Each structure stands twice: as structure tokens, then as C-alpha cells.
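All protein chains of the complex are present and in place, except for one that has been dropped.
Up next, chain A:
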Amino acid sequence: MAFAAPETPSRVHRIPQSKYIDAVRWLSPVSALDRFAAVAYYDTDTNSPSIEIICVDPNPQGSSPTLTPQSSWTPPSRISSLKTAHSTHQPILAAATFSGSIHILAPDLINGGTVESEATVSELGFHSGPVSAVDLREGGTECVSVGEDGRVNLVSFVGDSSNLNYRRIFDANGLVGYTAVKWASPSEFATGGYGFGLQWWDQRRPGGPVSQFKGNWCQGKTSGIVHSIDIHPSRKHTCLAGGSSGTVFAWDLRAQQQPIVLSGAGTGEAPISLLSESEVWEVQYDCYTRSSNIGNITSTRILPIMICSEDGILAVIEQGEEPLELLAEPCAINSFDIDQQNPSDVICSLEWESIAILTRS
């Protein structure tokens, strides 16, 4: 399979760290000069997790970028999911842990990036076992968390109480486990789980998911797990999901049970380009427009997306086109984040204890 090579190669810098990196996110900048990112580390030698705010200097005197740690905060256990909200005056981080707690952090980027835990939910019974995914609503007043225990919780943090209250939206009692979650609108969100299943939830219609997508479309092939979901703010009816066996598909709520397979196992009909055969850990809509102007893309077409995978691929997929491979690492790419303000820049966490910063030209 030949992949389209980028016309102008992007610059990649790999910066070795001495700890495992569980997740990495850009923070929305507070000034034009400084750029910050949040990194969830895990030190295996001392068995200690940490969330660090780092200042990214992309180009000090023409050499490779430098990462300067600004501040650090120690969660009670390893981070399972880390999300940021962008449209807030101050960046807000939501961190979920393997011990079943959620922490809302608000780093003060102007005064040295000090991280303080603004609020925490860690009560017994919030989640049993790890929180598998968390997502912050734009505007940053609420976040939703899901777990393999089948619980869907809504945490709101308006006001300044340090111990948050949460509302149980649903409890599947472990009969269904959820592994991914993403807000679609202030009242709707989507979850994903085992067997490539997706669920659509609407807070206005409580009592369970309002719509479910059956994941059994890949007949004969082994099924898989959804690891990541993304929903574009302008296309709220389409839910993009990435998961096992290199599978990336979109679920259009208007065409209920017919997935649009963008990569991977496929429906067995048209030969769909196989970018990767292993786990797709994260999917995100890629807002970095290339030559084709985005306005021409009709609403039925899926916008360009970026994925990262267990076999070390970072690529951009456009419906009906050859995927564009940006990175092919010898180790897994665990997570990545596209800078919302500066979409040519991508930060990735590599399995071999390093961070890669990619600048597309």
C-alpha cells in the first residue's frame, strides 16, 4: 500500500523524557509568545504519576524545541484520560485516574503555571475501578466521565466548592462498559465501548442512551473496542470513532446503522486503504486545511481527521483519498493533540518515553 507522501515534509523533533507519558495536551495560550502543554507522566521507578505543565519553546536559536517544566501536580494514581477545554479565559484540565477519581485543574499560566487542584471527585461509588474516559464541555463548567463499570457520571463545577457533586446519568451495572466519551452539544454527548458500539445520550431524555449504534457490522472479522471519539462542532450529527484493528469509522445519526468506514477492517466490500492494523488510540478532526478549501466539502463528506496508532503511525485521513502519513515511529504513539490556535503544530506522546513535536509546513 503506497501512502501519499507529504509534499513538503514536516519538521519533527523527538524530545526524550525519563518517564512514561500517558497523555499530552496543548493548553490554550494566554499570550502570543508562550506556548504551554500539559503532560501526564508516570514514573515507573518510583511508581509515581504526575501532571506537569511545560512551556514549549518551538525554536530556540534554530535548534530543536525545548520543553521547560513549569509546575507539577501529583494525582492520587495514574492518569487514564486527560482533556482540556479551550473556550475558557483560563485553561482548564480534566484528569481522570485509574483509581476512579476526577480532578479539575486550572493552571495559572501567567504566574509561572502553578497547578492547583480546583476540585476533585473521588468518593466511593463514583466509579468502581478506573475512569476510562472523561470529556470537558466547551465553556468548561461540566464534564462527563465513563468507565468500564458501566457508569456515566456528570460532574458540574460551577462555583468554588473544592469537592464537587456529581450526578449519575446511567448505571449499566457492568453489563456494558464504556471506554470513550465526547460532548456533542451542551446537552448531548456520545460514548463508545466494546464491540465497536456507540451510544448517543441526551440529558433532556434521561433513562438511557437515546440512540445506539450496533457495532456488529464487521461480520466475520474480530470485533474491537472504541478508544476515542470526536465530534466536530459544525457537524454534530456525525460521530467519529477510532478503535481496534486500525478501524476508523463515522456514525451519521441520520443514517442510523450504516457506518462510514474510513480505515481499517471495513465492511468487506470496497477495498479500503489499510493504514494500520493495530489499535487506533486517538482520533481528532484535523482543522489544518490543506490545498482543498474546506467550504467545498459537503455536509455528507467527513472532514479530514488525524489518527495515531499502536504501530507508530500518525496520519491524516480524508474520505476517498489516500491517507497522508505524517509519522511512522518504531514504537506506539499513545496520544496526540493538535494545537487549536496553531493547527500546523501537533504534539504526540511516544511509548518510548519521549514527546514528539511536529510542525507541518
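Keep in mind that, in the parts below, contacts are C-beta pairs under 8 Å (C-beta built on N, C-alpha and C of every residue); 3 or more make two chains touch, one makes a residue touch a chain; residues count from 1.
In the analysis below, contacts and distances are computed from a predicted model.
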* Mind telling me which option in "Collectrin-like domain-containing protein", "FA complementation group G", "Nuclear pore complex protein Nup85" or "Glutathione S-transferase" is what UniProt lists for the chain we can't see? => "Nuclear pore complex protein Nup85"
* Touch with the omitted chain, as defined above, among A:S145, A:S223, A:T238 or A:S263 -> A:S223
* Asked: Looking at the whole complex, which of A:S99, A:S128 or A:Q319 touches the chain that is not displayed?
  -> A:S128
* **Touching residue (missing chain; options A:L105, A:V134, A:L154 or A:V176)** => A:V176
* To do: Please give every residue of chain A in contact with the chain that is not shown.
  => 16, 18-20, 44-47, 63, 98, 128-130, 132, 148-150, 171-177, 179, 193-195, 197, 199, 207-209, 212, 214-216, 219, 222-223, 225, 244, 277-279, 310-311, 330-332, 334, 351-353
